[in-house]
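The other protein chains are all here in position, but one chain of the complex has been omitted.
Moving on to chain A:
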Amino acid sequence: MKITIDEGKCVGAGQCVLVAPDVFDQRDEDGVAVLLTEETPEDERPRVQEAARVCPAAAIATDGR
């Protein structure tokens, strides 16, 4: 599945890492969210959508479906 992180908006709260630890990580230097892998398997979709829902900065977008 396709995931986009808006790095300019991310506030480094880390909720995405708690919800989907196999998908998201935080940069060491400023806590901004990054994707762990280029390709995210489809079975992560519910967790990624949950991460997008709780993201305080609305910085995570997924392809529709």
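Convention: a contact is a pair of C-beta atoms (placed from the backbone, for glycine too) under 8 Å apart; a residue touches a chain by one contact, two chains touch by 3 or more; residues count from 1.
Simple rule for what comes next: contacts and distances are computed from a predicted model.
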item	value
Per UniProt record, name of the chain withheld from view ["Transketolase", "Cytochrome P450", "ABC-2 type transport system ATP-binding protein" or "ABC transporter permease"]	"Cytochrome P450"
Which of A:Met1, A:Leu35 or A:Ala57 contacts the chain that the document leaves out	A:Ala57
Touch residues of chain A, complete complex, unshown partner	11-15, 17-19, 21, 25-32, 50, 53-54, 56-58
